[in-house]
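Yeah, one chain of the complex is gone here, protein chain that is, but the others are all in their spots.
Letters are used for the chains, namely A and B, taken in the order the chains are written, and counting of residues starts over at 1 for each.
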Amino acid sequence: MNQSAEELNKVEKKDLFTSGHRACGGCGQALAARLVQDASGENTIACVATGCLEVFSSPYPDPSWRIPFLHSLFENASAVASGVEAAYKALKKGPVNIIAQGGDGSTADIGFQSISGMFERGHNVLYVCYDNEAYMNTGVQRSSFTPLGARTSTTPMGNKTRKKNMPLIAANHGIPYVATATVDDFRDLQRKVKTALSIEGPKYIHILAPCPLGWGHHGELTVEICRLAKDTGLFPIYEIVDGKMTNVKKIPVKVPVQEYLKLQGRFSHLFKKGGSPEIIAEIQQIANQNIERYNL
Amino acid sequence: MLKQIEGSHAVAEVVAKCRPNVISAYPITPQTHIVEELANIVGQGKLDAEYVNVESEFSAASVVLGASAAGARAYSATTSQGLLLMSEVIYCIAGMRLPIVFTIANRAISAPLSIWNDQQDSMALRDSGWIQLHAEDNQEAADLHIQAFKIAEETNLPIMVCMDGFILTHAFEPVDTPDQKEVDNFLPPFRPTNIVDPRWPRGIGLFADPRFYMETRYILHRAMEKSEETIKKVSEDFKKAFGRDSGGFIKTYKLEAADVVIISMGSVVGTIKDLIDQLEEEGKKVGLLQICSYRPFPRREIYNTLKDKMNIVVVEKSISLGRGGILASDVRWSFPRAEKKDRNISSFIAGLGGRNITKNDLRYMVEKVEKEPVELEFLGLNKELISEKDL
Partner (left out) sequence: MIEIRIHGRGGQGNVAAAELLSVGAFMDGKFSQAFPSFGAERIGAPVMAFVRIDDKKIRTREDVQTPDYLIVQDYNLIGSVPVLDGLKPDGLILINTEKKPEELQLKTTAKVETIPATEIALEIIGRPIPNAIMIGAFCTITGLVRLDALQEAIMGKFPGRVGENNVAALERAHEIMQKR
């Protein structure tokens, strides 16, 4: 289905993921989830993995979901969504938007097998990843999305590994659509969801969703932090359509990574006395590499 | 040193003093405080160990399997979904006779999702060839870990130290954690006998056709039965070294004159003891048989201790759906058919999904079995949530 540019760029507000859920004030993921569901519309089935989103939005007897919601385990949202899609095909039902959703773990760690299988088999499912760079629901433990230097409860001295590049891994499965987005740009995020849903096959959208509690910043700074994540080059914004990178959001004025890091408690140890300028330098190097690689 | 400390932290502290070489775990509520504290201890250089942050429980178990097979003292912790996810590896570890110690922070199993306590998780793996020890309180939880490494390494059997999630893991209470020297005196360095090493090439985890497989299971079963001696001896040695009654097979409370005997395991035992004292003041004689070693199952102890007791009630935080109480079933089997006579063994299921178990609930249970035996009853059920059409 092709939508007009006007339809694609319209900001949708349908209240399909309604208020009254139990997310922390300022939660990036709650905001993103609302935008995703509204962009998709009523004809949607959400297959959600265990994690913050599922836990704060689906307690019996009052879930926030006004569309069909299916939750199984932490590691199998993609496989479950594959099953829903297979059923719709077999029963010749639909069309319907099937959106598998989860955070770090269910996308890139415990659920990695499951998502890779879904991509490889070519299921007509959109996977939306809410990236808050750690296992927030269980208490801020590190994930493979935790960036270099970040303090988490299982990397109390600072994370020593680099962030796994899930969007490129997804693209390397040969799927027709991959996009990155941040939670502060409603129009862009929803446009990407609508674009994805208009394409047949597996789709992947990776959304940076800051977590004020886990990242150590005030909820009001979420928008600023998203902007800095982009303008430092640490979180590049782009789409990959049929294997070709496109719509890369260029950075008008490049910002040094310190500006981004110093706003967040999880990096505060890098700036304290006896801190780690060499780690900050390495983080800057990562940003520079991104700027070059994605031509930001 | 005696401290007011969170259960998880007491366990982490004590495990660190057991000098594991490799720790690998995947965070899952309510085990998280244990693994976070261990990350802290390792990160601060207080324990020289490899701490491997893995991507799932399946991998956590696999990492400790590999580590143990390479001669390291290995440790992990999990619960509920995590334990089920790694269940394949759990069976592997036992079949390979690797002396690994796990903490299981007992929790209910999805679906529906529950992060709260019951014992369905460790029960689901009761047949796997792991020794399963249940802690009554955080002191015992800490103590059992020290004993577990010793028992495991002497028997080449892996051990689950089970402690009720949240109820124990997240409770602050006084725990005496021994110092490093005391632990070193009790727990000698690991001398593995069964490892992959180019100096003595051997294969671990081979393929066994029908000519060979059955004997491996026989040997494992007999090894578990034989481990009874070690479990008891280590508990006695622990008492000599640290002055505390921890672990062992079973413990009893006010059993001698009891007309009704309650059998249970885990933290609910504390509430039961308080009730027993209350009932005693009211002139009722009720006693407790508390199971510490669930696997191997203390069949003979139960029979010998309760031979003359005619009214027994088992209360457990688990169920075999479609059959009934699991612990109750094990207890009923402990008494030979011919001797059943008028002995009643009642079965109550309680506390599933973290449902609070009150002294009133338990009092109701005792009063009920005083009148008649109960085949199977769920304690504290909310009938308003149930309708025939749900069946």
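Quick notes on this structure:
As a working rule, contacts are C-beta pairs under 8 Å (C-beta built on N, C-alpha and C of every residue); 3 or more make two chains touch, one makes a residue touch a chain.
Computed from a predicted model, the values in this text were never measured in an experiment.
Interface note: of B:174, B:188 or B:205, the residue touching the hidden chain in the full complex is B:174. Note that of B:40, B:230 or B:271, the residue touching the chain absent from this view is B:271. In the complete complex, the hidden chain is touched by one of B:51, B:102 or B:116, namely B:116.
The chain not shown here touches chain A at positions 22-25, 27, 55-56, 59, 137, 213. Residues of chain B that touch the chain left out of view are 3-4, 6, 30, 115-116, 137, 164, 166-167, 170-174, 267-268, 270-271, 273-274, 356-359.
The criterion applied here is as follows: only the chains that are shown with their structure count from here on.
In this assembly, the C-alpha centroid of chain A lies 39 Å from the C-alpha centroid of chain B.
Taken together, the chain B residues at the contact with chain A in this complex read 26-29, 32-33, 35-36, 39-40, 43-44, 53, 55-57, 81, 85, 110-113. Every residue of chain A that touches chain B in the complex is listed here, in rising order: 50, 54-55, 60, 71-75, 105, 108-110, 112, 135, 137-139, 141-142, 144, 153-157.
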